[in-house]
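Notes follow once the structure below has been shown.
One chain of protein is taken out of this complex; the other chains stay put.
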Amino acid sequence: MGGKDRVPPSPILSPWRRWEALGPIAGLFWRGSVWLYLAAAYAFIFLPVVVLVVFSFQDGRLPVPPMQGVSLKWYAKVLADRDLMAALAHSALVAGVSSAVSLMLGFLAAHGLARSVLPGSVWLRGLLIAPMTVSSLIIALGLLSLFQQTGVRLSLLTVGVGHVVINLPLCFAICYAAMGDHQKAAERAARDLGASEPRVLWLVSAPMLAPALAAAFFLSVTFSWDEFIIAFLLTRFDVTLPVEIWSMLRSGLSPATNAVGSLVFLVSVVAVVGTEAVRRRA
Amino acid sequence: MSLAARDRRLGWGLVAPALAWTVAFFVLPFAAMVALSFARMEGREIVPAFDPGNYARFFSEWPLFKALLNSMEITVVVTVVSVLLAYPLAAIIAFRVPVRWQRLALLMAVLPFWTSYVVRSYAWLLVLGQNGVLNKALLGAGLIAEPLEIAATRTATVIGFVHFFVMLLTLTIYANLVQLPTNYARAARDLGAGPVQVFRFVILPLTLPGVVTGAFLTFVLCMGDYITPQILGGNNELTLPQLIMLQLGRSGNFPLASALSVVLMAVITLAYLLSSRWLRVDRV
Partner (left out) sequence: MTAGVSVQGVTRAYGPARALDDVSLDIAAGEFVVLLGPSGCGKTTLLNILGGFAEPDSGRVLIGGRDMAGVGPKDRPTTTVFQDYALFPHMTLAENVGFGLRMRGVAGPARAARAAEMLSLVGLDGRGARKPHELSGGQRQRVALARALAVEPEVLLLDEPLGALDLKLRRAMQDELKAIQRRVGTTFVHVTHDQEEAMAIADRIVVMNAGRIEDVGPPRQVYLSPKSLFSAGFMGEINKISLDGTWRPVPGPGVLCIRPEAFGDQGLDLGAGRVTDAAFFGAHVRVHVAPDAAPEVRLVVHLPQGAMPEPGAAITLRATTWGVLQA
């Protein structure tokens, strides 16, 4: 790559020529800077996570240097915290149910739009994708005004409704993109062999799309699990984990927050690495 | 009924649930919010009206309008910096890292993505704070005499955002780079293009839609985010979402919050229109 294939435009010593004169040194420099960049990027990306995890073991009161010794007491404190554990359960519930609903609605809609020629299908697709291109703050505020004007009580259910709004476009888009000609041909063959529409969906479309469906569900769960603003605005008493962590922050820096964050991180990493391992074996 | 008509009816039946949900919980609420933005506050009461007063306030009161400017400035800086940092990273992973290590390299590059969003901002506070890791390190090394005041400034907000979006964009851009058929670059080389020209005339144009899509998502997410500026930027320079939350919380001024949200929506729509030529939102 050093530039041997480059013909200098003029006999005058151009900047390129000078590079060429440097020859292998320039190549080394270039290659070195590539790896340096990679290392710097990883350092930047991992810096906050490393700090987070390291100071979750802090023996002192503050999660900042100096490190006053290693202790697991913050983990013990966090795991014994009732509110936190309740929030964790709420988050899991909302994430699971809202993702399942999103996936079902998104899959059916994608199937409908892929199999039939509907008038205005471009607009329909646009409408279904639209919530993805809008800030969750706006979606949350809109739902809040709707619920207030119609007198709906805020609860985990209203949070779930909001999470379906943001995850439905994602599930729809993933399913729709995964439905190729191959898929359509197989569905057509199934119909030809006498399968009713529900059976086409259940026996052919869904199994063929299994990887896409799993990816959509997994991403939905992740987004819902981590979503803050909708969960913050649309529930009063039964809060989710991000909202609970938020309220912990308001009482200042504490290694307890580090411990919670590290635990959440650990669970996510295990999930991601697990998915990756399964994917690799398949 | 003809087969085609029956087929269409089935198609509608399948789309209907998702459509109903989107209309009921996205279109309708948005309409309700727009309606509310024209209402008036009398004391602590919301009075339905058709009063553009909230919008007039937004454009006439400097602190309100300034919030929009703050948001725009931060978002533009974050988007540009993130793309400029993420593209080389994605390219190095795609073209320099051996193929069998690429997935691992990518997985590592986005691993902190999976920490809780709230926690990630908080972690940056630990790094950038007055007694944080960065200041302690720099002081210890004798590089600075006084601790830097980064936390509770716009710089901290930008760093927090860039960290998040570099990961997101690396994923998007990498996906675009690896799906380029290698023969395009080979053909260009064969026709006499140098590495810079290959990038400029072949790789960049082909990956541009992916980059623009990623940049648009960055713009939307960054523009509408409340957490990062609230945790890292503090209350000195409010962004639009912070201002909206402030109206909701402290003063309970729902109509003004709605009007500000409509403004936020308008800005995002504008960004969408500007980038729509290259956008592939349905193919993210």
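Assorted remarks:
For clarity, chains are labelled A and B in written order, and residue numbers in each chain start from 1.
The working rule: contacts are C-beta pairs under 8 Å (C-beta built on N, C-alpha and C of every residue); 3 or more make two chains touch, one makes a residue touch a chain.
A quick note: this is a predicted structure, and the numbers were derived from the prediction, not measured.
The chain that is not drawn here is touched, among residues A:L105, A:A173, A:A190 or A:A215, by A:A190. Touch with the chain that is not drawn comes from one residue among A:V94, A:L128, A:M179 or A:V204, which is A:V204.
One chain is missing from the display, and on chain B it is touched by residues 1-4, 6. Hidden from this view is one chain, which touches chain A at 181-182, 185-186, 188-196, 199, 203-204, 207-208, 210.
Convention: only the chains that are shown with their structure count from here on.
Every residue of chain A that touches chain B in the complex is listed here, in rising order: 1, 3, 5-6, 34, 37-38, 41-42, 44-49, 51-52, 55, 62-66, 104-106, 108-109, 111-113, 115-118, 124-125, 127-139, 141-143, 145-146, 148-149, 161-162, 164-165, 168, 172-173, 176-177, 197, 222, 226, 228-229, 233, 241-242, 245-246, 249, 253, 257-258, 260-261, 264-265, 268-269, 271-273, 276. Residue ranges on chain B touching chain A, taken from their complex, read 7-8, 10-15, 17-19, 21-22, 25-30, 32-33, 36, 85, 88-89, 92-93, 96-97, 103, 107-109, 111-112, 114-120, 122-127, 129, 131-133, 136, 163, 166-167, 189, 194-195, 216, 220-221, 223-227, 231, 241, 244, 248, 254, 257-258, 261, 264-265, 268, 272, 281-284.
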